[in-house]
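Take a look at chain A:
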Amino acid sequence: MKTITNDKQFKATIDELSSLQNRKLATLFLQNVMGLTDKKKYQQLLTLASNKNATEQEYANLQTAIQTMVVETNARCGTDTDWAAQAEHFVAKSALSCVKDANRSNQNSAYDSAMYARMACNFASIADGKSDEQAETQAQYQILIQFLGDK
Partner candidate 1 sequence: MSNATLEKGINSFVKMIDAPIASFFSSCVSCGMCADACLFYQETGDVKYTPIAKLEPLRRAWEQEYTLFGRLKKLLGLSKKITNEELKQHTELVYNSCTMCARCSMVCPVGNDIAYMIRKMREGMAAGGFAPAGLIGASNRAVEIGSPMGLTLHALSAQIKHAEKATGITINLDKSDVEYMVLLSSMELINFPEYLEAIAKIFKQAGKTWTISSTAFEATNSGIQIGSSDIARILVKRIVDSAEKLKVKTVISPECGHAFTAIRYEGPNLIGRKYNFEVKHILEVLDSFNEAGLLPTEGLEKEKLTFHDPCSLARKGGVIDEPRRLLKKVSDNFTEMTDHGARNWCCGGGGGASAIEEGEPLRLKAFKTKQKQIEETEATTLVTACANCRIVLEEGVEHYNMDMPIVGLTELLAEHLVDKPKQKLKKEAKQ
Partner candidate 2 sequence: MQKLNATLMDELNRRGISRRSFLQYCVVLASTMGLSPVMANQLPEKLLNTKRQSVIWLSFQECTGCAEAITRADKLTLENLIFNFISLDYQHTLMAASGSAAEEAKHNAIEKNKGKYILIVDGSIPIKDGGVYSTVAGETNLDILKRDAKDAMAIVSLGSCAAFGGLPQAQPNPTGAVSVDEIIKDKPIINIPGCPPIPNIITGVLAHVLTFGIPTLDQYKRPVAFYGSSVHDNCYRRPFYDKGMFATNFDDEAARSGWCLYKLGCKGPMTHNACAVEKWNGGVSFPIQSGHGCIGCSEKDFWDSGGFYESMASPVVSAETISMAAVAGVGVGVAATALNKIKKAKSLKNSEPVTIKDLKQEEA
Partner candidate 3 sequence: MDDYMSLLLLSKGLLFEIALVIFIFGVLLRLFEIFSLGRKKDLSEPKANPTIIGIKTIFTRSIPSYEMMTKRGFLIVNGIIFHVGLFIVVFLLAPHITVIDRLIDLSWSPLSSQIINFATVVTIFSMIVILVHRFTHPVMKALTTSGDYVAWIVTFLPIISGYMAYNHLLLPYNLILALHILSVDLLLIVLPFSKLSHSFTFFMARYYSGTISGRKGVQL
């Protein structure tokens, strides 16, 4: 079994994966930060991810909805920042990585998803002082190892 202890390894390992694997993995990373948001918002995505016969069209449809969520949770210039809401914003961004067109090249969607998930944690930590990006990073390494094992 592979061991992953730093981001370099983490990224290199993800780079080896196919785009479909990327998407699956991305969803796992997203699931791990679901606690920072209203889980119901992503029910559709999670259902879709568990459906092996899901089509690109279905993903594309979902992408529009999630894109809207991302834009809607943007912090606007000059407004008082709600850090918890901003954590949700990055969860949405992480989710967006999961639904990107798998056929489009040059994508590292799992890695992006992981990074946004970490940012979400980071914002949550600013908001509540409890969440821990470091812990999230470690958790992501474990998710990846697990994923590779399941493969």
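Keep in mind how these were chosen: all candidates are chains of the complex that A comes from, given by their letters.
We take it that a residue touches a chain if its C-beta (ideal position, glycine included) is under 8 Å from a C-beta of that chain, and two chains touch if they have at least 3 such contacts; residues count from 1.
For clarity, every value in this text was computed on a predicted model and none was experimentally measured.
Shown alone here is chain A; of the other chains of the complex, listed as 1, 2 or 3, the one that touches it is 1. Chain A contributes residues 7, 11-12, 15, 64, 67-68, 70-71, 74-81, 83, 86, 89, 105-106, 115, 118-119, 122, 125-126, 133, 137 to its touches with candidate 1 in the complex.
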